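A single protein chain has been removed from this complex, and every other one stays in its place.
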Amino acid sequence: MVIKSIFAGFGGQGVLSMGYTLATAAMVDGKHVTYLPTYGAEVRGGTANCTVAIGNEEIASPVASEPEILVVLNQPSVLKFINKMSPGGTLFVNSSLVNKIPDREDIEVVKVPANELAIEINSPRSVNVIMLGALVAKKGLVSPESMRTAIEMFFEKKAKIIPINLEAFQKGYDFIKGEEPA
Amino acid sequence: MVIKSIFAGFGGQGVLSMGYTLATAAMVDGKHVTYLPTYGAEVRGGTANCTVAIGNEEIASPVASEPEILVVLNQPSVLKFINKMSPGGTLFVNSSLVNKIPDREDIEVVKVPANELAIEINSPRSVNVIMLGALVAKKGLVSPESMRTAIEMFFEKKAKIIPINLEAFQKGYDFIKGEEPA
Amino acid sequence: MADKVLMRGNNAMAEAAVRAGCRYYFGYPITPQNDVPEYLSGRMVEVGGTFIQAESEIASIYMVLGASAAGGRVMTSSSSPGISLKQEGMSFLAGHELPAVIANVVRGGPGLGNIAGSQSDYFQMTRGGGHGDYRMIVLAPGNVQEMADLTYLAFDLADKYRTQSIILADGMMGNTMEPVILPEMRELDSLPEKDYVVDGMRGKRPSRARLSLILEPKELEDHNWKLQRKYKLIQENEVRFEEYELEDAEMVIVAFGTAARIAKGAIRRARSEGLKVGMIRPITLWPFPSDVVRQLADRVKEFLVFELNAGQMIEDVKLSLEGTANVSFYGRPGGSIPTPRDLAKVIINRYSQKFRLI
Amino acid sequence: MADKVLMRGNNAMAEAAVRAGCRYYFGYPITPQNDVPEYLSGRMVEVGGTFIQAESEIASIYMVLGASAAGGRVMTSSSSPGISLKQEGMSFLAGHELPAVIANVVRGGPGLGNIAGSQSDYFQMTRGGGHGDYRMIVLAPGNVQEMADLTYLAFDLADKYRTQSIILADGMMGNTMEPVILPEMRELDSLPEKDYVVDGMRGKRPSRARLSLILEPKELEDHNWKLQRKYKLIQENEVRFEEYELEDAEMVIVAFGTAARIAKGAIRRARSEGLKVGMIRPITLWPFPSDVVRQLADRVKEFLVFELNAGQMIEDVKLSLEGTANVSFYGRPGGSIPTPRDLAKVIINRYSQKFRLI
Amino acid sequence: MKKVYTRPKYLKPVANHYCPGCGHSIVHRLVAEVFEEMDIGERAIGVAPAGCAVLAYNYFDVDFVEGAHGRGCAIATGLKRRVPDAVVFSYQGDGDLAAIGTAETIHAAARGENITIVFVNNGIYGMTGGQMAPTTILGMKATTAPFGREAKREGYNLDITHLVAEIEGTAYAARGLITSPKEIRKSKKLIADAFQCQLDNRGLSIVELVSPCPTNWGMQPLASVKWIEETFTKHYTPGVLVERRPVSG
Amino acid sequence: MKKVYTRPKYLKPVANHYCPGCGHSIVHRLVAEVFEEMDIGERAIGVAPAGCAVLAYNYFDVDFVEGAHGRGCAIATGLKRRVPDAVVFSYQGDGDLAAIGTAETIHAAARGENITIVFVNNGIYGMTGGQMAPTTILGMKATTAPFGREAKREGYNLDITHLVAEIEGTAYAARGLITSPKEIRKSKKLIADAFQCQLDNRGLSIVELVSPCPTNWGMQPLASVKWIEETFTKHYTPGVLVERRPVSG
Amino acid sequence: MSKKGKIEIDRDKCKSCGYCVEHCPQSILKISENYNDKGYFYAVQVGEECTGCSICAVVCPEAIIEVWRG
Partner (left out) sequence: MSKKGKIEIDRDKCKSCGYCVEHCPQSILKISENYNDKGYFYAVQVGEECTGCSICAVVCPEAIIEVWRG
């Protein structure tokens, strides 16, 4: 089985590093994984997105034409991608910035007030890692341990911000776990 | 039947115009004809040559790998081409400048003291046309009339030297005819 | 008779271009096609056209693109290395759907090679040496008369299909002189109107752009399929070939250009010795006369492909035949050109192996 | 696990080049391969190599020629339009018999096209888009791991045969990240000696020249036949391919690179519906695995060629099969990439037409 | 009240894809204003580069040919020879004009080709993501000069407009800045003068616009124009570099 | 008696294919003499052009790579980067260097590539039979400028060495004549200085040799050198155009 | 004799570069705290003292400022 996720938001919101970190975690987990960022001319114009496919078999296409998971950090991205989602999929929205979600009955919507949560931990730039925490808590694509390893690998060269990012991950993770029936 | 001739000499001796004029005459005669000058890098180094093929059928190759006729104006060209000649062929040499002719029993050699003949008619630059006269007289590849037309066409833009060239042609022509049993 | 002139292949091509209405020539010297720019440098002044010796082959192909986008009948010419340099531009012309006539007077390769005649750019011309899926009409003249006639035709085809027409000649063909009857001079105002031309709006129409950048894959795919439909149309309508002594042939030579010319001489020799040999000469190398070749195989089982290279057109012959006949190859790369007699020997040899003649 | 790294195809290729002993890289930016020069601009400084961002693709291919003539393991990379510009230089490398590794991370064409992944430079790479009779080894990686492994191999093959090795990837392959195990770092002094190198006589040997100009046709012909013998040797020894689910297959997909990757997904889908479908994936596009394809036809009669273009490799499949099996084609030019599901539909459709499955 | 400024008519009423604060957008506007003021838009033909301005034809409302990277001057030459009364311009970036297109640029000047080059110098390859350009100045970082340009390693930056100005066929060469309102106004005048030169049949005209690429410089728009004024212009000083064969009358 | 002049050792003992009086032959000799005198022939690597000197490797007895038309500086760059202690030179004609090779020339200079360019300017395309070159002067006839070069029609001639001299990475640019014994001796000195510049690691060095092509000028050899001295040099004055970063000590 | 001016900004096309804000001599422009559909915090007019000098329009890369004076 292969699960495909699309991450989308403004350039600068850390969309690409979300995908990259998740993919690293999947690799650490020993899973098959591909990560496909947008590149070249597509990058102009303010928005960014990337695709991660994780599975236990060879991944045929790194492209997600019908992603099971969509993680969006801003309003335009919801509108752009929601209709591509596969029925039964899960949409993670940063509800601090996204207020209009088109109707789709066949998907589950998980709202994470990521900006608020980020402010709570005094790390307004960690919105993306918080979303990742929520994603992992909800979908378990990778183990939380691998995710932590991946975060450490990602910030290898800026070691002093590792703790705050681990905290952000936990914040998002707990946000979901706390909401779920124990 | 197709007859192929090679003309060779120093650059500047009018070798290319010999071939061109003969080919024009053949065209005027309504024959099939090709004319192939050397070109490009081959031109460097002082010598020049060209090939004329005349026939009453489509000419397959404009190249003469075994020419029936060789017309040479200088010594190096004799040495370069004589061994390519087809058995039974005819070699025309400008005997004013060529004194060494390698032995070949299977060809006929026609010696024309072209420089001397040219001086006789006060036109030292007409050596090549004199050789043409001899060629036509001997081999009849084209009619003398067509050859005259060709000469007129060739010098169209320098009309005042047409007469002297016609005279040179006749000089070479008569040189052979005079030698031949009447 | 009066209207025959003795002309070099290169010059016949150049003059035919002018007569076909070509008024823009952009080129760069390279042997063995230098006569073309040399001839046109003077001739374009006479007819009020443009001749530019560009700074390179690349510049010249893009000058062609500009003049063609603005509606002109336009030409460039070069020889193998120079043609390689034009590959990007040729891909652009294809993508932009702009007509142009391009002559490749092939020389021996690869690399600097030599200046003798060769046919080793067959793949480059018929498969598109540039990037992307595109095709060009490739015309291969068999003598100086065809250098003129096919060039004349090339302009019409280029305009008709908004495509590139290639004249694929070689050093020998370009430099041989033969009597030729030149095509008539076309009046410029008799040339067909073009509705895609970029020459200023002039207050008469919305702005236009000629382009090949299509960022959306689906749209670029559509554009590609549109091009493919056009190529299909060309394949259906523009195949040209010559049949030579095929009626009773038991063995068929396939050859084009100078090779075909030599093959004719060889066939005459072979026939004089009683061999039933004929030839099919593709005049359009693309579109290749596949159907004719395939149909021939209904009655002839021996094909000999003769090329002045190491074996390129043979792929098209095999693709046409699909195993329905035997195909052998005789090739001479590097500017070597066999005599009709040499080739006749090869033919007789193969023929006798097959038909135990001798 | 420890030795796996998550890497982008382009970077995996670049790093593998360094590990294979490449110390000279000359390139020019073009999407979708910019990671290669970007990565190497820093990496070459680390390993004491040379990185030059040249003024153009043309300059870079000739810098490659220079560094190769002097004995270096050398690389350049580009994408379709840039590769078209290198055609003259590639013909020269072939004529000069100099090794080099060249990556073409293909984008949609023709012309400026787009930056999506495509396979429409197949002809250009396998037939030699440059002038003259020459061939190059063309390696088509199927995933990021192969981007590294085949690049590593490419340098050895290039040196072994004094030829160009092409890495034919595409925008998708170049930009996808996957876990990859990098090949080991080669010691430079473990690389094979070269006896043709032009690096100064140093009082030890007579002067040498590396060249491709051979004015005498007979000699250039000999040179060409020598090249052809080398190409034959490569064809005999270097064919590489992958067989996928072929044991019981009644229908065979032929696909390479990204298309093959998608085909695998499609085949899994088709098999899950009971269809006996397999795939042959050429890893070397030249030399093409003709024999394997031909032998397959002894038991399988249905071939479906799937390419991200309008139909190019299909010619090689047909040339291999020579009419011994049916061949159909599904293609997506212009950077469009179907999903495995889309392709599965096509497969099921064709399959059921043939075998009346549904 | 009277409308004193509105979007020029030769710009289509669409949003462009340029980054916030990008100089291309301003240069587009200036050229479109000049077309309107000089009344030459109806016979203008542009050549779009490969570069960030690759989609120029989507923004300019005049005829356009999309060019290959570096070949703008060659394409413009073909256009101008075919339509001599058109106003032909090639719009090019620094990579396009001064790297891959060097020969085409220099020789269009040598021919005295009667075309206008609008040259946007932002010292970087914008479109492809910030690689070093011929105009990248020493010390400046780029994705292919990760340690900053160093003469020994990456070579010197090139003042192509100066070279073009040295060539006899160049009738007009000038450099303007896209920074402050004042410099932008001056730049517009230079653009107008360049096109006037073409109208007067005087030969090649080139106007270089030193222009911000905030994205690839990694700066905010305002910081990027400041950097131009303080640092970048030291290598590229504005002004008219050359003016040849002034029209009589 | 003592031998005071003999054929230099880095010229092979063979006849060359150049026309009588051709400047290439003299330039070959001068370069070979310089190699011997500076003792650098054993580590010299040349790049032969497409041009009349295409067979240079048949005459020079040093290592050579035969180049493609115009790409001498790029090939020399590859060679030099691989063998930094070699003395690498590119031998080029005016078409090669200043037309098709313009970009390669300009950018080798911008990079300050530590190579030497031996540039033979004969104002014409020799090899291909007398077509116009970028250096063909106004009024001069060529097979592709049959009415004589006219600025309006064929454009201006280009002084590429001057352009190269304007570029910062150029350490040395000079022009000599191949005419009289005096000028030939001076030219030899310039050639030596150019190679010295490379030995000193100073960056690009170029020496232009203004040189007769009697064949394509349609002149006798003596007439052709006279024409250089009287007419051609008016456009190409000899001397050192630039010298940068002189070595200390 | 200062004249009254007026501007209109097409906020949907504003990219928040801040050039107009920086250069307005009257300092009556600022970047809003809301963003438009493209996600940019657009420029808005916050004072009434517009003279119609057009400087904002001269620097606006998007050519989305219209100016009136009179």
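First chain written, first letter: the chains are A, B, C, D, E, F and G, and each begins at residue 1.
Going forward, a contact is a pair of C-beta atoms (placed from the backbone, for glycine too) under 8 Å apart; a residue touches a chain by one contact, two chains touch by 3 or more.
In this text the structure is predicted, and so the values were computed from the model without any measurement.
Q: Based on the whole complex, identify which of F:55, F:118 or F:184 touches the chain you can't see.
A: With F:55, F:118 or F:184 as choices, the missing chain is touched by F:184.
Q: For the chain that got dropped from the picture, name the residues of subunit B it touches.
A: 10, 46-47, 74-76
Q: Identify the residues of subunit F touching the omitted chain, counting contacts across the whole complex.
A: For subunit F, the residues touching the absent chain are 1-8, 11, 15-16, 18-26, 28-29, 32, 180-181, 184-185, 214, 220-222, 225.
In this text, only the chains that are shown with their structure count from here on.
Q: Compute the centre of every chain as the mean of its C-alpha atoms, then state which one is farthest from the centre of subunit E.
A: For subunit E, the chain whose C-alpha mean is farthest off is B.
Q: More C-beta contacts across C-E or across A-G?
A: C-E
Q: Measuring centre to centre with CA averages, how many angstrom lie between subunit D and subunit G?
A: Centres of subunit D and subunit G (C-alpha means) sit 54 Å apart.
Q: Starting from the mean Cα coordinates of subunit A and subunit C, work out the distance between those two points in Å.
A: Centre-to-centre distance between subunit A and subunit C: 56 Å.
Q: Can you work out the whole-Å distance between the CA centroids of subunit B and subunit G?
A: Taking the average C-alpha coordinate of subunit B and of subunit G, the gap between them is 87 Å.
Q: Where in subunit A do residues touch two or more of the other chains?
A: Answer for subunit A, listing residues that touch two or more other chains: 40-41, 46.
Q: Please list all residues of subunit C that touch 2 or more other chains.
A: If we look for residues of subunit C contacting two or more partner chains, we find 31, 34, 55-56, 58, 81, 88, 92, 96, 111-112, 115, 211-213, 215, 337.
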